[in-house]
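Only a single protein chain was left out; the remaining protein chains are all shown in position.
Chains: A and B, in written order; residue numbering restarts at 1 for each.
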(Lines give C-alpha, C1' and ligand atoms only; values in the text may rest on other atoms or scores of the structure.)
Protein backbone atom coordinates (compact mmCIF):
# COMPACT_ATOMS: atom_id res chain seq x y z
CA UNK A 1 0.00 0.00 0.00
CA UNK A 2 1.51 3.26 -1.06
CA UNK A 3 0.18 4.93 2.09
CA UNK A 4 2.41 2.90 4.44
CA UNK A 5 5.61 3.69 2.60
CA UNK A 6 6.43 6.86 4.46
CA UNK A 7 6.54 5.75 8.06
CA UNK A 8 10.25 6.19 8.60
CA UNK A 9 10.47 9.73 7.25
CA UNK A 10 8.50 12.80 8.20
CA UNK A 11 5.10 11.31 8.71
CA UNK A 12 2.30 13.46 7.39
CA UNK A 13 -0.33 11.16 8.93
CA UNK A 14 1.18 11.53 12.41
CA UNK A 15 1.34 15.29 12.03
CA UNK A 16 -2.26 15.55 10.79
CA UNK A 17 -3.41 13.45 13.74
CA UNK A 18 -1.46 15.74 16.03
CA UNK A 19 -2.97 18.81 14.41
CA UNK A 20 -6.52 17.50 14.62
CA UNK A 21 -5.95 16.61 18.28
CA UNK A 22 -5.41 20.32 18.98
CA UNK A 23 -8.69 21.07 17.20
CA UNK A 24 -10.44 18.47 19.39
CA UNK A 25 -8.84 20.01 22.47
CA UNK A 26 -10.05 23.48 21.35
CA UNK A 27 -13.61 22.18 20.88
CA UNK A 28 -13.54 20.39 24.24
CA UNK A 29 -12.22 23.48 26.00
CA UNK A 30 -14.76 25.68 24.23
CA UNK A 31 -17.56 23.61 25.80
CA UNK A 32 -15.95 24.30 29.19
CA UNK A 33 -15.69 28.03 28.49
CA UNK A 34 -19.32 28.52 27.46
CA UNK A 35 -20.49 26.77 30.62
CA UNK A 36 -18.88 29.54 32.70
CA UNK A 37 -20.35 32.89 33.55
CA UNK A 38 -17.64 34.80 31.71
CA UNK A 39 -14.35 34.31 29.86
CA UNK A 40 -11.51 34.83 32.33
CA UNK A 41 -8.03 36.01 31.43
CA UNK A 42 -6.79 32.45 32.08
CA UNK A 43 -9.31 30.90 29.68
CA UNK A 44 -8.29 33.40 27.05
CA UNK A 45 -4.61 32.45 27.45
CA UNK A 46 -5.29 28.74 27.52
CA UNK A 47 -7.38 28.98 24.33
CA UNK A 48 -4.69 31.10 22.63
CA UNK A 49 -2.12 28.50 23.64
CA UNK A 50 -4.11 25.64 22.07
CA UNK A 51 -4.46 27.71 18.93
CA UNK A 52 -0.73 28.40 18.93
CA UNK A 53 0.11 24.69 19.23
CA UNK A 54 -2.18 23.84 16.31
CA UNK A 55 -0.59 26.63 14.32
CA UNK A 56 2.89 25.24 14.96
CA UNK A 57 1.93 21.83 13.62
CA UNK A 58 0.39 23.43 10.53
CA UNK A 59 3.63 25.33 9.91
CA UNK A 60 5.71 22.18 10.35
CA UNK A 61 3.53 20.33 7.85
CA UNK A 62 3.69 23.07 5.22
CA UNK A 63 7.43 23.59 5.72
CA UNK A 64 8.02 19.86 5.33
CA UNK A 65 5.72 19.77 2.31
CA UNK A 66 7.84 22.42 0.62
CA UNK A 67 10.97 20.30 1.18
CA UNK A 68 9.53 16.92 0.27
CA UNK A 69 9.52 15.59 -3.25
CA UNK A 70 7.27 12.57 -2.80
CA UNK A 71 4.22 12.88 -0.60
CA UNK A 72 1.68 10.22 0.47
CA UNK A 73 -1.08 12.15 -1.33
CA UNK A 74 -1.51 15.25 -3.49
CA UNK A 75 0.62 18.19 -2.35
CA UNK A 76 -2.34 20.50 -2.88
CA UNK A 77 -4.52 18.34 -0.62
CA UNK A 78 -1.85 18.29 2.12
CA UNK A 79 -1.62 22.05 1.97
CA UNK A 80 -5.39 22.54 2.05
CA UNK A 81 -5.86 20.03 4.84
CA UNK A 82 -3.22 21.68 7.07
CA UNK A 83 -4.71 25.09 6.41
CA UNK A 84 -8.30 24.09 7.02
CA UNK A 85 -7.57 22.10 10.18
CA UNK A 86 -5.85 25.26 11.38
CA UNK A 87 -8.99 27.25 10.53
CA UNK A 88 -11.08 25.09 12.92
CA UNK A 89 -8.91 25.96 15.92
CA UNK A 90 -8.61 29.57 14.76
CA UNK A 91 -12.34 30.03 14.51
CA UNK A 92 -12.96 28.54 17.96
CA UNK A 93 -10.28 30.83 19.35
CA UNK A 94 -11.97 33.77 17.59
CA UNK A 95 -15.28 33.08 19.33
CA UNK A 96 -13.60 32.94 22.75
CA UNK A 97 -11.84 36.27 22.04
CA UNK A 98 -15.11 37.74 20.87
CA UNK A 99 -16.93 36.68 24.03
CA UNK A 100 -14.29 38.57 25.97
CA UNK A 101 -14.15 41.63 23.69
CA UNK A 102 -17.97 41.88 23.71
CA UNK A 103 -17.87 41.47 27.49
CA UNK A 104 -20.49 38.72 27.42
CA UNK A 105 -21.57 37.49 30.85
CA UNK A 106 -23.92 34.71 31.87
CA UNK A 107 -24.35 31.27 30.36
CA UNK A 108 -26.20 31.35 27.02
CA UNK A 109 -28.08 28.09 26.48
CA UNK A 110 -27.91 28.52 22.69
CA UNK A 111 -24.15 28.77 22.75
CA UNK A 112 -23.95 25.74 25.05
CA UNK A 113 -26.00 23.85 22.46
CA UNK A 114 -23.71 25.04 19.67
CA UNK A 115 -20.56 24.08 21.59
CA UNK A 116 -21.88 20.52 21.98
CA UNK A 117 -22.53 20.20 18.23
CA UNK A 118 -19.12 21.71 17.45
CA UNK A 119 -17.42 19.16 19.68
CA UNK A 120 -19.28 16.30 17.98
CA UNK A 121 -18.32 17.62 14.58
CA UNK A 122 -14.63 18.13 15.42
CA UNK A 123 -14.47 14.61 16.89
CA UNK A 124 -15.94 13.26 13.64
CA UNK A 125 -13.32 15.28 11.74
CA UNK A 126 -10.68 13.61 13.91
CA UNK A 127 -12.02 10.16 13.00
CA UNK A 128 -11.96 11.10 9.31
CA UNK A 129 -8.39 12.45 9.46
CA UNK A 130 -7.22 9.50 11.58
CA UNK A 131 -8.66 7.10 9.00
CA UNK A 132 -6.67 8.63 6.14
CA UNK A 133 -3.68 6.51 7.10
CA UNK A 134 -4.98 3.42 5.40
CA UNK A 135 -7.39 2.73 2.59
CA UNK A 136 -8.97 -0.08 4.62
CA UNK A 137 -10.50 2.62 6.85
CA UNK A 138 -12.65 3.85 3.99
CA UNK A 139 -15.91 3.01 5.79
CA UNK A 140 -14.89 4.80 9.01
CA UNK A 141 -13.78 7.85 7.05
CA UNK A 142 -16.91 7.88 4.94
CA UNK A 143 -19.22 7.60 7.97
CA UNK A 144 -17.36 10.42 9.74
CA UNK A 145 -17.70 12.64 6.66
CA UNK A 146 -21.44 11.98 6.48
CA UNK A 147 -21.73 12.86 10.17
CA UNK A 148 -19.86 16.16 9.70
CA UNK A 149 -22.12 17.06 6.76
CA UNK A 150 -25.18 16.25 8.86
CA UNK A 151 -23.96 18.42 11.73
CA UNK A 152 -23.34 21.30 9.36
CA UNK A 153 -27.01 21.18 8.37
CA UNK A 154 -27.99 20.98 12.03
CA UNK A 155 -25.85 24.05 12.69
CA UNK A 156 -27.46 25.99 9.84
CA UNK A 157 -30.89 25.35 11.30
CA UNK A 158 -29.71 26.15 14.82
CA UNK A 159 -28.25 29.46 13.75
CA UNK A 160 -31.37 30.41 11.80
CA UNK A 161 -33.60 29.53 14.75
CA UNK A 162 -31.39 31.44 17.20
CA UNK A 163 -31.17 34.52 14.98
CA UNK A 164 -34.93 34.56 14.36
CA UNK A 165 -35.45 34.34 18.14
CA UNK A 166 -32.85 37.03 18.77
CA UNK A 167 -34.43 39.48 16.36
CA UNK A 168 -37.88 38.80 17.82
CA UNK A 169 -37.02 39.06 21.50
CA UNK A 170 -33.96 41.28 21.99
CA UNK A 171 -34.82 44.94 22.47
CA UNK A 172 -31.26 46.29 22.55
CA UNK A 173 -29.65 46.56 19.08
CA UNK A 174 -26.18 46.20 20.61
CA UNK A 175 -27.21 42.85 22.07
CA UNK A 176 -28.53 41.76 18.67
CA UNK A 177 -25.32 42.86 17.00
CA UNK A 178 -23.12 40.94 19.46
CA UNK A 179 -25.01 37.65 19.42
CA UNK A 180 -25.53 37.74 15.67
CA UNK A 181 -21.72 37.70 15.32
CA UNK A 182 -21.29 34.96 17.89
CA UNK A 183 -23.91 32.57 16.49
CA UNK A 184 -22.60 33.23 13.01
CA UNK A 185 -19.05 32.39 14.10
CA UNK A 186 -20.27 29.23 15.81
CA UNK A 187 -21.94 28.10 12.61
CA UNK A 188 -18.78 28.92 10.66
CA UNK A 189 -16.82 26.37 12.73
CA UNK A 190 -19.17 23.69 11.38
CA UNK A 191 -18.71 25.00 7.84
CA UNK A 192 -14.95 24.70 8.22
CA UNK A 193 -15.32 21.15 9.55
CA UNK A 194 -17.30 20.35 6.41
CA UNK A 195 -14.55 21.87 4.24
CA UNK A 196 -12.01 19.61 5.98
CA UNK A 197 -13.97 16.43 5.33
CA UNK A 198 -14.49 17.42 1.69
CA UNK A 199 -10.69 17.34 1.36
CA UNK A 200 -10.43 14.08 3.28
CA UNK A 201 -13.16 12.53 1.15
CA UNK A 202 -11.45 13.57 -2.05
CA UNK A 203 -8.11 12.17 -0.85
CA UNK A 204 -9.78 8.82 -0.11
CA UNK A 205 -11.46 8.70 -3.52
CA UNK A 206 -8.16 9.35 -5.28
CA UNK A 207 -6.48 6.51 -3.36
CA UNK A 208 -9.29 4.05 -4.06
CA UNK B 1 -10.00 19.66 -31.17
CA UNK B 2 -9.07 18.23 -27.80
CA UNK B 3 -12.27 19.62 -26.27
CA UNK B 4 -14.57 17.38 -28.28
CA UNK B 5 -12.73 14.17 -27.43
CA UNK B 6 -14.66 13.34 -24.29
CA UNK B 7 -18.22 13.20 -25.49
CA UNK B 8 -18.75 9.51 -24.96
CA UNK B 9 -17.46 9.36 -21.39
CA UNK B 10 -18.48 11.40 -18.38
CA UNK B 11 -18.99 14.76 -19.95
CA UNK B 12 -17.76 17.63 -17.83
CA UNK B 13 -19.24 20.17 -20.23
CA UNK B 14 -22.73 18.65 -19.93
CA UNK B 15 -22.44 18.59 -16.15
CA UNK B 16 -21.25 22.19 -15.95
CA UNK B 17 -24.14 23.28 -18.16
CA UNK B 18 -26.49 21.35 -15.90
CA UNK B 19 -24.97 22.96 -12.81
CA UNK B 20 -25.17 26.47 -14.21
CA UNK B 21 -28.80 25.85 -15.20
CA UNK B 22 -29.60 25.41 -11.50
CA UNK B 23 -27.86 28.72 -10.77
CA UNK B 24 -29.98 30.38 -13.47
CA UNK B 25 -33.10 28.80 -11.99
CA UNK B 26 -32.08 30.10 -8.53
CA UNK B 27 -31.61 33.63 -9.89
CA UNK B 28 -34.90 33.49 -11.78
CA UNK B 29 -36.76 32.25 -8.72
CA UNK B 30 -35.06 34.86 -6.52
CA UNK B 31 -36.60 37.56 -8.70
CA UNK B 32 -39.98 35.99 -8.08
CA UNK B 33 -39.38 35.81 -4.32
CA UNK B 34 -38.40 39.46 -3.89
CA UNK B 35 -41.52 40.55 -5.78
CA UNK B 36 -43.66 38.99 -3.02
CA UNK B 37 -44.63 40.54 0.27
CA UNK B 38 -42.83 37.89 2.30
CA UNK B 39 -40.94 34.62 1.94
CA UNK B 40 -43.40 31.78 2.47
CA UNK B 41 -42.51 28.32 3.76
CA UNK B 42 -43.06 27.01 0.21
CA UNK B 43 -40.64 29.49 -1.34
CA UNK B 44 -38.06 28.55 1.27
CA UNK B 45 -38.42 24.85 0.39
CA UNK B 46 -38.37 25.45 -3.34
CA UNK B 47 -35.21 27.54 -3.05
CA UNK B 48 -33.55 24.92 -0.81
CA UNK B 49 -34.47 22.29 -3.38
CA UNK B 50 -32.84 24.21 -6.23
CA UNK B 51 -29.77 24.64 -4.08
CA UNK B 52 -29.75 20.92 -3.32
CA UNK B 53 -29.95 19.99 -7.00
CA UNK B 54 -27.03 22.26 -7.82
CA UNK B 55 -25.10 20.76 -4.93
CA UNK B 56 -25.67 17.25 -6.26
CA UNK B 57 -24.24 18.13 -9.66
CA UNK B 58 -21.21 19.73 -8.00
CA UNK B 59 -20.62 16.52 -6.01
CA UNK B 60 -20.95 14.39 -9.13
CA UNK B 61 -18.41 16.54 -10.95
CA UNK B 62 -15.85 16.45 -8.13
CA UNK B 63 -16.35 12.73 -7.56
CA UNK B 64 -15.84 12.05 -11.24
CA UNK B 65 -12.84 14.37 -11.30
CA UNK B 66 -11.20 12.32 -8.55
CA UNK B 67 -11.68 9.14 -10.60
CA UNK B 68 -10.69 10.52 -14.00
CA UNK B 69 -7.12 10.50 -15.24
CA UNK B 70 -7.50 12.69 -18.31
CA UNK B 71 -9.74 15.73 -18.14
CA UNK B 72 -10.73 18.21 -20.86
CA UNK B 73 -9.02 21.02 -18.96
CA UNK B 74 -6.97 21.54 -15.80
CA UNK B 75 -8.17 19.48 -12.85
CA UNK B 76 -7.72 22.49 -10.59
CA UNK B 77 -9.94 24.59 -12.88
CA UNK B 78 -12.65 21.92 -12.94
CA UNK B 79 -12.61 21.77 -9.16
CA UNK B 80 -12.74 25.54 -8.77
CA UNK B 81 -15.46 25.93 -11.37
CA UNK B 82 -17.72 23.32 -9.74
CA UNK B 83 -17.18 24.89 -6.33
CA UNK B 84 -17.78 28.46 -7.44
CA UNK B 85 -20.87 27.66 -9.50
CA UNK B 86 -22.14 26.02 -6.34
CA UNK B 87 -21.38 29.20 -4.41
CA UNK B 88 -23.71 31.21 -6.67
CA UNK B 89 -26.73 29.05 -5.85
CA UNK B 90 -25.67 28.84 -2.19
CA UNK B 91 -25.46 32.60 -1.83
CA UNK B 92 -28.86 33.17 -3.44
CA UNK B 93 -30.32 30.52 -1.13
CA UNK B 94 -28.64 32.31 1.83
CA UNK B 95 -30.39 35.57 1.01
CA UNK B 96 -33.78 33.88 0.80
CA UNK B 97 -33.15 32.22 4.19
CA UNK B 98 -32.05 35.52 5.63
CA UNK B 99 -35.19 37.29 4.41
CA UNK B 100 -37.19 34.70 6.30
CA UNK B 101 -34.97 34.65 9.44
CA UNK B 102 -35.04 38.46 9.59
CA UNK B 103 -38.80 38.33 9.07
CA UNK B 104 -38.67 40.87 6.26
CA UNK B 105 -42.07 41.90 4.91
CA UNK B 106 -43.02 44.16 2.05
CA UNK B 107 -41.40 44.52 -1.36
CA UNK B 108 -38.08 46.40 -1.23
CA UNK B 109 -37.45 48.21 -4.51
CA UNK B 110 -33.68 48.07 -3.96
CA UNK B 111 -33.73 44.32 -3.63
CA UNK B 112 -35.93 44.02 -6.71
CA UNK B 113 -33.30 46.05 -8.56
CA UNK B 114 -30.52 43.80 -7.24
CA UNK B 115 -32.41 40.63 -8.19
CA UNK B 116 -32.70 41.85 -11.79
CA UNK B 117 -28.94 42.51 -12.00
CA UNK B 118 -28.19 39.16 -10.39
CA UNK B 119 -30.33 37.36 -12.96
CA UNK B 120 -28.56 39.18 -15.80
CA UNK B 121 -25.19 38.26 -14.37
CA UNK B 122 -26.02 34.59 -13.80
CA UNK B 123 -27.41 34.33 -17.35
CA UNK B 124 -24.13 35.78 -18.65
CA UNK B 125 -22.25 33.24 -16.51
CA UNK B 126 -24.36 30.53 -18.17
CA UNK B 127 -23.37 31.79 -21.63
CA UNK B 128 -19.70 31.79 -20.59
CA UNK B 129 -19.87 28.26 -19.15
CA UNK B 130 -21.88 27.00 -22.12
CA UNK B 131 -19.26 28.40 -24.48
CA UNK B 132 -16.43 26.47 -22.83
CA UNK B 133 -17.30 23.42 -24.90
CA UNK B 134 -15.54 24.67 -27.98
CA UNK B 135 -12.72 27.09 -28.64
CA UNK B 136 -14.67 28.57 -31.55
CA UNK B 137 -16.98 30.14 -28.94
CA UNK B 138 -14.17 32.33 -27.68
CA UNK B 139 -15.96 35.56 -28.66
CA UNK B 140 -19.24 34.58 -26.93
CA UNK B 141 -17.36 33.55 -23.81
CA UNK B 142 -15.27 36.68 -23.79
CA UNK B 143 -18.31 38.96 -24.21
CA UNK B 144 -20.14 37.17 -21.41
CA UNK B 145 -17.12 37.57 -19.11
CA UNK B 146 -16.94 41.30 -19.84
CA UNK B 147 -20.67 41.58 -19.07
CA UNK B 148 -20.28 39.80 -15.71
CA UNK B 149 -17.40 42.09 -14.78
CA UNK B 150 -19.47 45.11 -15.74
CA UNK B 151 -22.40 43.94 -13.63
CA UNK B 152 -20.12 43.40 -10.65
CA UNK B 153 -19.14 47.06 -10.84
CA UNK B 154 -22.79 48.02 -11.18
CA UNK B 155 -23.53 45.94 -8.08
CA UNK B 156 -20.75 47.63 -6.09
CA UNK B 157 -22.20 51.01 -6.86
CA UNK B 158 -25.75 49.87 -6.15
CA UNK B 159 -24.76 48.46 -2.74
CA UNK B 160 -22.85 51.64 -1.83
CA UNK B 161 -25.78 53.83 -2.85
CA UNK B 162 -28.27 51.66 -0.96
CA UNK B 163 -26.14 51.52 2.18
CA UNK B 164 -25.56 55.29 2.16
CA UNK B 165 -29.31 55.79 1.79
CA UNK B 166 -30.04 53.25 4.52
CA UNK B 167 -27.70 54.92 7.01
CA UNK B 168 -29.17 58.31 6.19
CA UNK B 169 -32.86 57.45 6.35
CA UNK B 170 -33.41 54.45 8.62
CA UNK B 171 -34.01 55.40 12.25
CA UNK B 172 -34.11 51.88 13.71
CA UNK B 173 -30.62 50.32 14.11
CA UNK B 174 -32.11 46.82 13.80
CA UNK B 175 -33.48 47.73 10.39
CA UNK B 176 -30.07 49.05 9.36
CA UNK B 177 -28.40 45.89 10.58
CA UNK B 178 -30.78 43.63 8.66
CA UNK B 179 -30.67 45.44 5.34
CA UNK B 180 -26.92 45.96 5.51
CA UNK B 181 -26.54 42.16 5.57
CA UNK B 182 -29.04 41.65 2.77
CA UNK B 183 -27.57 44.22 0.36
CA UNK B 184 -24.10 42.94 1.16
CA UNK B 185 -25.14 39.36 0.38
CA UNK B 186 -26.77 40.50 -2.87
CA UNK B 187 -23.54 42.16 -3.93
CA UNK B 188 -21.60 39.03 -2.99
CA UNK B 189 -23.59 37.00 -5.55
CA UNK B 190 -22.20 39.29 -8.23
CA UNK B 191 -18.67 38.87 -6.80
CA UNK B 192 -19.02 35.11 -7.03
CA UNK B 193 -20.25 35.39 -10.63
CA UNK B 194 -17.10 37.36 -11.37
CA UNK B 195 -14.97 34.66 -9.72
CA UNK B 196 -16.62 32.07 -11.97
CA UNK B 197 -15.88 33.95 -15.19
CA UNK B 198 -12.27 34.49 -14.09
CA UNK B 199 -11.92 30.72 -14.07
CA UNK B 200 -13.75 30.38 -17.39
CA UNK B 201 -11.58 33.07 -18.92
CA UNK B 202 -8.39 31.41 -17.75
CA UNK B 203 -9.55 28.03 -19.12
CA UNK B 204 -10.19 29.64 -22.52
CA UNK B 205 -6.78 31.33 -22.56
CA UNK B 206 -5.01 28.04 -21.80
CA UNK B 207 -6.85 26.31 -24.66
CA UNK B 208 -6.08 29.08 -27.13
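Keep this in mind: a contact is a pair of C-beta atoms (placed from the backbone, for glycine too) under 8 Å apart; a residue touches a chain by one contact, two chains touch by 3 or more.
These numbers were taken from a predicted model, which means no experiment stands behind them.
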**Hidden partner chain, touching residue among B:116, B:146 or B:177** = B:177
**Prompt:** Which of A:62, A:164 or A:205 touches the chain that is not shown?
**Reply:** A:62
**Request:** For the chain that's not shown, point to the residue among B:35, B:48, B:107 or B:205 touching it.
**Result:** B:205
**Complete:** In the full complex, chain A touches the hidden chain through residues 62-63, 66-67, 76, 97, 100-103, 173-174, 177-178
**Message:** Using the document's contact rule, name the residues of chain B that touch the chain not shown here.
**Reply:** 76, 160, 163-164, 167-168, 173, 176-177, 180, 202, 205-206
